[in-house]
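There's a structure below that I have some questions on.
A single protein chain has been removed from this complex, and every other one stays in its place.
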Amino acid sequence: MVKIISGREAAALVAPGSRIMVSGFLACGAPGWLLDCLVEAGVKDLHLIAISTDYDDRGIGRLITARAVKSCQVSHIGTNKTTQAQYKNKELEIEFVPQGILMERIRCFGAGLGGIFSPVGVGTPVAEGKETLTENGRTYILERPICADVALIKARKADTLGNLVYSKMARNSNPIMAMGAPITIVEVDEIVEPGQIDPEEVVTPGALVQYLVRKGA
Amino acid sequence: MVKIISGREAAALVAPGSRIMVSGFLACGAPGWLLDCLVEAGVKDLHLIAISTDYDDRGIGRLITARAVKSCQVSHIGTNKTTQAQYKNKELEIEFVPQGILMERIRCFGAGLGGIFSPVGVGTPVAEGKETLTENGRTYILERPICADVALIKARKADTLGNLVYSKMARNSNPIMAMGAPITIVEVDEIVEPGQIDPEEVVTPGALVQYLVRKGA
Amino acid sequence: MLDRDAKKVLIGKRIAQELKDGDYVNLGIGLPVEVANHIPEGIRVFFQSENGILGAGPAPLPGQEDPDLINAGGGSITAIPGASYFDSFLSFSLIRGGHINMTVLGALQVDARGNIANWSIPGKLVPGIGGAMDLVVGAKQVVAAMEHTDKDGNPKILEACTLPLTGAGVVTLIVTDMAVIRVTPAGLRLCEVASWTTVDEVVAATGARLIIDGPVGTFA
Partner (left out) sequence: MLDRDAKKVLIGKRIAQELKDGDYVNLGIGLPVEVANHIPEGIRVFFQSENGILGAGPAPLPGQEDPDLINAGGGSITAIPGASYFDSFLSFSLIRGGHINMTVLGALQVDARGNIANWSIPGKLVPGIGGAMDLVVGAKQVVAAMEHTDKDGNPKILEACTLPLTGAGVVTLIVTDMAVIRVTPAGLRLCEVASWTTVDEVVAATGARLIIDGPVGTFA
C-alpha cells in the first residue's frame, strides 16, 4: 500500500552506507526535492546508481558535492567537475556502466532475471573479467543485475495508489528505476485520486511504488 | 519510412515457409483482418510465434484451422481444440514457452541481446538441455532470442510515421512483437497525421514499424 | 460430500482469508476466480491479470462487455478506478520481480516438496503453460486451489508429482475442499480441515505424509 510522506521522512528511509538509485538524465527528471532533503539529512557513505552525476550544483551532483557518496555505478561524469576531481583523488570509486546496459541491469533485478548477454563493450574495459557467449559469430558478455536498497525517482503526477505519469523526456530512467529496489520513493508535483489518471496513460503501475512525496513537502 | 498497404499486399509479404509472429491474447489485440487476408492468400508451412492459438474460429486459430502452420512456439493451446488435435496427430510441432519468457525472448532479439538467464521453468521440461547459472542459491536457465521474418500486430491508431497507440488490454504482446522481426506490419483501426497523437501517449515509436494496414482495406 | 459449486465457494472463501490489505493478487483461470467473491470486509486488494491490467474489477453487466477488457481465461472484466493497462512484458516483469503478493492457481498435482503440475497430461491433454510458470516463480505466495482428489477419488496431493512440473518447490499453501495444508521445509503440514470432514478422512484422501504437530483448525 502506498504511503504519502514528507521529504524529511523519505530521507530517514535512506540508511548511511546504503545503496541508492537516483533517476534523471543531466538533472532532467531527477528528484530534486528528495535530493535536497537527503543532503540536508547528512546521510553519508552512500553507493549511488545513476545515469550520471549531473552538474556540480544541480541534480545528483549535490550529493557528490556534499561528499555523501563513496562509490557509484554511473555511465557518465563528464558534466560534473567535482565528481571528476573526487574520482582522480580516489575519494570516489566508480564503475562505469554503458547507459543502455545500466538500464538493462537494473531491469534484470526488477524483472527477476539472473543476467543478460550483452553485445555492448565487447573488446573494451567493460568486458574485462566477464563471461562470454558467442553465437553466430557475435560475442556477448554476461551482465548481472543491479539493485539498490532505495530508489528515489521523480514523476509529474501520481494517484494515491501509486500510479505514475511523467513529463516528456523527464521520463528517462524513472520507470526502470521504479523496479530497481524493494523501496521506491517517488517525488511528484501532484497527487490525485484513483480514477483521475486514465489507465491507458499510466506508465508505472502502483505496484512498483511504496512512498509518495509531494515536491516541497 | 512507413508505407500504407492493403491487407492483400501485407499477406504477399509473408512467404510460404516463413516465420511469423502474431500478437494478441485469446484473440484480444490480434490482427484479425491481416489473419483473414493471410488465410485467404493460402500461405502454408508457417512457423508461428504467438501467446496462444486463440480459438478454433477466432484470432490466430483460423491459421491453424486452415492448416497453414507446421510448427509453433506458443505458451498455451488450451482454448483451441483444433490445435490440440493437430498436436496429438503430430501434424503440428509445438515448443511450449512460458508466456513471460516468450515476451523476454522476443525482446532479446528486439533489443540486440544474446540471451537472458531466466528463473522460470527450472526443474521442469522447459529447462531441459539449457545452460544454467546459479547465483545466491538460485538457478537460472539460459533463454535465447526468438525472432520472426514478419510480425503481424494490431493497434488502435497510428500516425503516418508509424507511431502506435493501443486499446486497453488489447495492448498485450503488441509492443514487444513490434520489435520481433525486421518487418512489422500493423493493422490499425485509424490512421492520422503526425502531431495528432500526443508524443506522451505513443506506446510504440514509428521506428519499429514498416507497414500499416487499415482494418478492412 | 459437497457438490462442485459448494466446493468452489469453500475453497475460494478460505483462500480469501489469506489476503492482506493492499495485496496485489493474480487469480488463475477456473476455480481460483472464486476468491474474488470473498474478499474480507475492511481490506482492499488489487487484482492483476497477466494479459495487462492491474486493478481488474468484476464482470460487467450483460450487454456492457468490452472486448478489450478480458481476464486470463477470456472472460469479460471491468477496470476499477486507479487501474492501469500495460503490455505483457511489463506484466510479467511485475510478476517475476516479486511485486505480486499472491497467485492462486489450479493444480493437477502438488507434492510434499511444493512442486506443482498443472499444464500437461502427456498423450492426453496438453493445454500448455500460459503464464503459470512465471507466476509460480515470481509471486511471493503461491496458493494451489484444487479439489482434494480427482474424479475417481485418487489423491492429487502426492509425495512426488508424476506429471510434468509447472514449478519446483514453489507452492506455499494448498487449499482444497477438505483441508488447508502449508508447505514447509519438513513437508506438508495439515493446518485446517473442512467442517464437513475429518482429519482421518483427509489423511486417507492424501497421497503424501501430513505433518500434524499442533491443533488442527476447521474452516467452512
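Here the chain labels run A, B and C in written order, and each chain numbers its own residues starting at 1.
As a working rule, contacts are C-beta pairs under 8 Å (C-beta built on N, C-alpha and C of every residue); 3 or more make two chains touch, one makes a residue touch a chain.
None of the values given here were measured: they were computed from a predicted structure.
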{"item": "Displayed chains contacting the withheld chain", "value": "A, B"}
{"item": "Sole contact to the chain not displayed, among A:Thr65, A:Ser173 or A:Gln210", "value": "A:Ser173"}
{"item": "Contact residue for the chain not shown (choose from A:Ile5, A:Leu38, A:Ile51 or A:Leu113)", "value": "A:Ile51"}
{"item": "Option from B:Leu13, B:Ala111, B:Leu133 or B:Ile183 whose C-beta touches the chain left out", "value": "B:Ala111"}
{"item": "Candidate in contact with the missing chain, chosen from A:Val122, A:Cys147, A:Ile183 or A:Ala217", "value": "A:Val122"}
{"item": "Touch list for chain B against the chain that is not drawn", "value": "1, 107, 109-113, 159-161, 163, 179, 193-195, 197, 199-200, 202, 205-208"}
{"item": "Absent chain, residues of chain A that touch it", "value": "25-26, 28-29, 51-52, 74-79, 84, 87-88, 96-101, 103-104, 107, 119-126, 167-176, 203"}
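The criterion applied here is as follows: only the chains that are shown with their structure count from here on.
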{"item": "Reaching chain B from chain A through chains that touch each other, fewest steps", "value": "1"}
{"item": "Higher-contact pair (C-beta pairs counted), B-C versus A-C", "value": "B-C"}
{"item": "Label of the chain whose CA centroid is most distant from the centroid of chain C", "value": "A"}
{"item": "Chain centre separation (chain A, chain B; CA means) in Å", "value": "32"}
{"item": "Inter-chain centre distance, chain B versus chain C - centres from mean C-alpha coordinates, in Å", "value": "29"}
{"item": "Chain A and chain C: spacing of chain centres that average the CA atoms, whole Å", "value": "35"}
{"item": "Contacts with two or more other chains, residues of chain C listed in rising order", "value": "53, 79, 85-86, 92-93, 95-96, 137-138"}
{"item": "Of all residues in chain A, the ones touching two or more other chains", "value": "111-113, 199-200"}
